[in-house]
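Working notes, structure below.
Here the complex is missing one protein chain, while the rest keep their positions.
Up next is subunit A:
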Amino acid sequence: MERAVPLAVPLGQTEVFQALQRLHMTIFSQSVSPCGKFLAAGNNYGQIAIFSLASGLWVELGNSVLHFSLAHDGPVYSMVSTDRHLLSAGDGEVKAWLWAEMLKKGCKELWHRQPPYRTSLEVPEINALLLVPKENSLILAGGDCQLHTMDLETGTFTRVLRGHTDYIHCLALRERSPEVLSGGEDGAVRLWDLRTAKEVQTIEVYKHEECSRPHNGRWIGCLATDSDWMVCGGGPALTLWHLRSSTPTTVFPIRAPQKHVTFYQDLILSAGQGRCVNQWQLSGELKAQVPGSSPGLLSLSLNQQPAAPECKVLTAAGNSCRVDVFTNLGYRAFSLSF
């Protein structure tokens, strides 16, 4: 687990500090490069580490950390990749980096922007980023209970969507009708239409008896959507919803609140407070539970970039300094570490 330091070697201050840092590290977000060969992970100290998946896969436990840089002042809560850039967001700001430059040391950010907040005093954190490829825009959502849309070409903030009464945890894009789903602490999943910039539908998850778990609260921690269906979880149980009729169809029987969920082929992968990545079938059966190395998982990332089919892996990261890499969904292949 932790790097075993032999007792005979006297520990210097920096080593102690580094070990303590690694002990208390939480990795909040991950993102895969457009070429599919590198993985960026952002942690709570504001560092972004670039791991080389190709060398990690073919050379076991080789020196696969290229480098990491102190990117943000605060924790890096979410990251997303476009064709050439890596966008990372933390306490109030979005920064952009060029992927080609991130591979070298000492790269500087391309630009950073701050969405217009209501008061200039508050600096709310940005919890979720979402790319809308059709409009070439980025949606940010976070502590100020609003969704901001930013156009990636001009960098201006075009729309503000208001409606949530508490901060927003997660975003998802529904492709067919260009709608965005957002889930937050107030327990409601709201669907926004991007063209009219209005709220289309609200689903208050905690009000439905089948899935609400009042002892956990009503917050929605994770969202994933497949155009007709939506999975959401967090305080209420992880449930599969049919969006057209807004009815909960299947409740997945897991007690721990889930922090990240995604659709993959015919399965639903979810990860949360337990150690494992859970694989569910749409009927509610647990197909597999694959244990990882962190005590709690906060983010999952599937590398499905067509440019690198040999690096098609699932990576999971959470409450520790390690990123688990699963080559085959059945077992954990190895871990990359900060």
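FYI, a contact is a pair of C-beta atoms (placed from the backbone, for glycine too) under 8 Å apart; a residue touches a chain by one contact, two chains touch by 3 or more; residues count from 1.
FYI, contacts and distances are computed from a predicted model.
J.: I notice the complex is incomplete. Of the names "Dolichyl-phosphate-mannose--protein mannosyltransferase", "Glutamyl-tRNA(Gln) amidotransferase subunit C, mitochondrial", "THO complex subunit 7" or "Sodium/hydrogen exchanger", which is the UniProt protein name for the chain that's not shown?
T.: Its record in UniProt gives the absent chain the protein name "THO complex subunit 7".
J.: For the full complex, which residue in A:S81, A:T250, A:Q279 or A:T315 touches the chain that was left out?
T.: Touches the omitted chain: A:T250.
J.: Using the definition of touch stated at the top, determine which of A:D83, A:E153, A:E209 or A:D266 touches the missing chain.
T.: Considering all chains, including the one not shown, the answer is A:D266.
J.: Just one of A:Q114, A:Q281 or A:T327 touches the chain that is missing; which is it?
T.: A:Q281
J.: Tell me where the left-out chain touches subunit A, residue by residue.
T.: Spelled out for subunit A, the touching residues are 228-229, 240, 242, 245, 247, 249-250, 265-266, 281-283.
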